[in-house]
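Right, one structure below, let's go through it.
The complex is shown incomplete by one protein chain, all other protein chains being positioned as in the whole.
For chain A:
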Amino acid sequence: MRIAQLVRVHLGAVTVLFTLALSACLLVAGLPRAAQGSFDEALRGSLATAPAAQADLTVSVESRSPSGDLHQRSEFDFRDRRWREILPAPLRPLVTAPGHQSAKTVLTPITGTGGHTYINLGWLSDADQRVEYVQGRAPGKPSSMTYENATIPVFEVGITESALKEMQLQIGQTKVLGENDYVAVKIVGAFEAKDPGDRYWSHNLDILQVTKIQPPGKLDFEKHITTLIPDEGLAVLSSEGRNLGYHWILPVDPSEATALAAPDIDAAVADFDRAIQLQASGGGYHLQTGLPKLLALFLAALGTAQTVMYLVLGGLLAVALGVIALAVLLLGDRLDHTLTLARARGGSLRLVAGVAGGVTATAVLPAGLAGYGLSYLVPGPALPIVHLGPAVVVLVAVGFAAARAARTYRTPLHERREDVAATRPSARRITLEVLIVVLALAGAYLLRVRGLSGGDPFLLLVPVALTLAVALLTLRCYPYPLRLLVRLTARGRAAVPFLGLTRAARARSASVLPVLILLPALGVSVFAAVISDGITTTQRLASWEQVGAPIKLTSNIEISEATIDRVRALDGVEQVVIAQTGRVQVGYTAERAEAIAVDMAQWRHILAGAPIGLPALSDGALVSPDLRGRGTFDIGWQSRVKLATRGVIDSVPGFYTEGKFMIMPLDVLIRPAVNTLLIKGDVSLDALARLVPSATVESQERALSAIQDDPLTHAVRWTLLVVTVALAAYALVAVVLSLVVGAAERARAVSFLRTLGLSDRQAQRLTVLEILPMILVTALVGLGLGLLLPYALGPAVDLSSYAGDLPVGDYALDLFTPLALAAGLAAVAVLGAYAHTAISRRRNLGAVLRVGELT
């Protein structure tokens, strides 16, 4: 039998199968790819935005004796090469760029300042490429001088220009450092960083900025600066009496990081640290990096994203396979005549199954290849699922076609005698179904109790089991209410409802597959819609919590009356609420609390319509839980103010979320020094920033888009959207296919009834009534399942990292999308049924009744 000829004859069914297989392969290969691509992007983003000092690998050693001192650049290079050699494999792709080395002293005081001012000595291996001398000259060879009867080295140093002023130093000055082993530094030049924004400087901020530290219990700040010495200085720099440390920076290239490799990095970093300690002679070497911590944060967010992806992609794959199976059934129906004849006329079972499989393969194999090929257009790495997914689709389709043919044509005569058919489920089947339902319920209970963090991958199967259980219950139970309806309609005078519902209640195995497809399709798409809605709502909430007003303007100095008036006069500004924030003294102790004084009524007014709210307050204060139960406060803020506690507030949106804080009316302050404006209106943030140069301007919209723009969040929401759309499309295809699969039988029944006087209009209603109960029941149960799943999985799937770290829970039942999905499905099914009868009306009654009639 020529497969090509069969394909040509049944081109319609083959095309349907091809299209479905193509879309399924593209989705199962493309979506994980795109998702993994965004995971990588997210990881790269989080590594690139983290300070280099945190992300990079720094090997450090303290030189404890002059014998361990390094004086030559080559000694640094040698060790740099050594570190790179022993780098564990998972870290190798990340560490490719050349790094730099440094030698720095810490806590080197200027003699006689009582430990208030420190000038450290620093050497950078690439200083000449990083800085530019703007005053004086570059430091040169050290000299020596006599100090307290001893000859001490005098290092020529360069210092950052800003430190000159801040530490009251001048070029040409010589300072003696140390409290016993003295050295002197001569400031010969001042430099500026060539690119102060470079991540490089995060390793050497001590060189670029003066570090001010307030020692506990003191009012004055200690000032630290690290000056630069040249290679010649390094040759003389000794650890005698100094805290001298050497550092090798191995920069991590964020663009080389992949989410897949991320879990191995943690162990690799630990390995590297151990290797450094073992390898290096002299000991004391250790690794400093924040990489594991950065990755841990990322991996936590990734874990959730992957769980959600697995769930929805698994659902999508299952539904896609179901629809493909339905299309294979359709093709099998079309091939039935040929295969029956071939089997009866001496075709072996292998040949018949081979032909069925072959025709199916002709459709799905090119589709699989095309889908797989097209998935390469999607950016992202090729995961195993990218190769496996299309293979699974192709194998399942061909295997199902061949197995079904082998089963159907096992005996050459596969006509079923309808008159002796009695449907009674076997005990074995009922036991199996009860087992599945019990397992699903037990799994759901475990999932709620233990969550997914237990690392039990079997719990991931719970949603699948739940869906299957619900589908089985639906299949088992849905004829019963229908039969009740049939009994009611039997008493009525109209024949069509009775006939239609009877046929629906009698519908057998053929209707199983559509239910098994529609249910998870609706379930998963409603689940995706609910989760997506939940994330959207929580993101919006988080943005409001973050800013506290449509626009928040905070200044570190007082904003004058005139400026406030100008802000009020700006185009688009509807309302401006003034507020003062600050740290206040609680009682007469050293206890401090954050405070905000604001007109609560006005603030509440500009928050109208926002998902956050504030309690009313006319006098006294609302305090944080930490300050609860203290009665009346006596605070020091400009003057002494007495405030009665009027309530406890968990957070002040836009300002404080933890620690000690209080909120009070603005009029308790005698003369408020306004430093915060809360603005409502459609106004340009740049204009506000220009008007109040000292201020930082934040807007809720900008915060929201910052939350939404996160690549991981973006990936999750986008995947949910694509899956929802794909599932809805599959559900519709399933309805249409199931109509087409049952078309011949239905046409015969309708034709028969038409000989008894059924009108065209009645025939249409009959078809609709026959198909509608299944669609309606499945739609309702699917809707219920989709709404139930987030609750069942709620504790197991933590989506907070996608919603600005607010927990996504309390899924606000925005029923619009789910209802629209279910209603759209039902509507299309009804339309399909009408279209179907309209087509079959054109057929000749006699032909329909004669052809294929069994004797």
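Convention: contacts are C-beta pairs under 8 Å (C-beta built on N, C-alpha and C of every residue); 3 or more make two chains touch, one makes a residue touch a chain; residues count from 1.
Following the convention adopted for this analysis, contacts and distances are computed from a predicted model.
**Q** The chain that is not shown, which UniProt protein name from "ATPase AAA", "Chemotaxis protein CheW", "ATP-binding cassette domain-containing protein" or "Cytochrome-c oxidase, cbb3-type subunit II" does it carry?
**A** Matching the unshown chain against "ATPase AAA", "Chemotaxis protein CheW", "ATP-binding cassette domain-containing protein" or "Cytochrome-c oxidase, cbb3-type subunit II" yields "ATP-binding cassette domain-containing protein".
**Q** Among A:G197, A:G346 or A:P693, exactly one should touch the missing chain; which is it?
**A** The one listed residue touching the chain not shown is A:G346.
**Q** Which chain A residues touch the hidden chain?
**A** 1, 5, 9, 337-338, 341-342, 344-349, 351, 411-413, 417, 419-424, 850-853, 855
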